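What follows is chain A.
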Amino acid sequence: MDDIILRTISRLIIPFIEIYGVFIILHGHVSPGGGFSGGAILGTSLILYTLVFGVEKAQKKFSHKVSDIAESGGILWFILIGLVGIFVTGYFLTNINAGFPIGEPGLLLSAGMIPLLMIGIGIKVASTMITLFHTVIEEAHHGSA
Partner candidate 1 sequence: MKNRDYFRRSIESYNFQSIVLVSMLVAMLGFFFAYIINGFGFKTWLDSSVNLATIFFFIYRQRWLPLLIIGLPVVGGIGQFVIGRNICSVRDTWVIVTTFLTILFILFLYPLAIVEGFYFEVPYLLGFGLTFSIDMVGFIMLLITSILWFLVMLYSHEYMKHERHCNRFLFFMAMTYSAVLGTIMSGDLLTMFLFFEMMTFASYVLVTHGQKDESYSAGYNYIFMGLIGGFAILAAMILLFVHVGDVRFQSAIAVLSTLGSVRYWIIGLLIFGFGIKAGMAPVHVWLPRAHPVAPTPASALLSGIMIKVGAFGMIRVATSYFFPETFVIGTIWETMETIGFVVIWLGIITMAVGVFLALQQSHIKRMLAYHSVSQMGYIVLGIGVALYLGYKGAMGYTGAMYHIINHALFKSLLFMVAGVIYLRTRENDMYKLGGLWRKLPITAVICLIAALGISGIPLFNGFISKSILHHGIVEAYEYGHRSFYYAEWVFNVISAGTVCSFIKLFSYTFLGKLPEQYKDMKSQFMSLHIPMFVIAGLIILIGVFPRFILDGFIVPALCCTTYDPNFIQTYVVGLAFFTSEDLLSMLFVVVLGYAIFYAGKRWHLFHLHLPHWLRLEYMIFYPINRLMRLACRFMYGGQCRINPLMMSRIDLDAKNDVGFLERFTLTASVFNRRYENLIIKSDALIYTLILTGILGYLLLRI
Partner candidate 2 sequence: MIEQLPILNLVLLLTTALMIPFTQKISFKTTKLVGFTVLLTVLVSTLFILLHVQSEGAFYYHLGGYPSTIGIEFYVSILSAFFTLFVIALGTLIYVYSTRDIEHDVYAQDYGRYYTLLFILLFSMLGIVYTNDLFNTYVFMEILSITTCSIISIKRSKKNYTAAFRYLMLNEVGSLSYLFGVALIYMVTGYLNIDLAAESIQQVWHLYPANIVIALGFMIIGVSIKAAIFPFHIWLPDAHSTAPSASSALLSSIVVKVYIIIMIKVLLRLIGIDILEALNIPVFLTIIAASGMLIGSIFALGQKDLKRMLGYSSIAQIGYIVLGISLMSSLGLTAALFHIVSHGMMKAALFLSAGAFIFLRNQRAINGFNGLGYQMPISMAVFSIAGLGMIGIPGTSGFISKFNLGVAILDANQWFLLVILIMSGVLNAMYYLPIMINAFLKDNPEKNRVMQFEKLPKVMLVPIVVLGLMIVLVGLFPNSIMSYIEAAVAMLLA
């Protein structure tokens, strides 16, 4: 879309959306939300960018290479954290017994590995949403062109 109002407002508002998304991801163990919803919001921000500025520019911001790394990296991060559990206690994905700092419930830095997992999931979900959207738009472009 080529509207100047949209472009200005988006440029202003996208960082705030992203911060909100990160907030929801990181507070997954404290308040409703978590990796999936936060990641969705994070993805929405870049989808807004794509809608306003066009696919080519969005591809420069978030190229295929980045999305590859993000998607694989998210799950690999998850698996690595799970493997820590195997090395320490013998069970995959153990939380307290694997030595993750548990802290006090209600605080941000608590609940052991859950925030870490949420980060991985958040990145992965955001990346998936953006990739899906880009793929659909590319197909549409190829179809019409």
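The candidate set was assembled so that all candidates are chains of the complex that A comes from, given by their letters.
Methods note: a residue touches a chain if its C-beta (ideal position, glycine included) is under 8 Å from a C-beta of that chain, and two chains touch if they have at least 3 such contacts; residues count from 1.
As the structure is a computational prediction, the values presented were derived from the model and not from experiment.
Asker: Given the candidates 1 or 2, tell me which one touches chain A in this complex.
Answerer: Chain A touches candidate 2; the others do not touch it here.
Asker: Tell me, which parts of chain A touch candidate 2 in their complex?
Answerer: Listed in rising order, the residues of chain A that touch candidate 2 are 68, 71-72, 75-76, 79, 82-83, 85-86, 89-95, 97.
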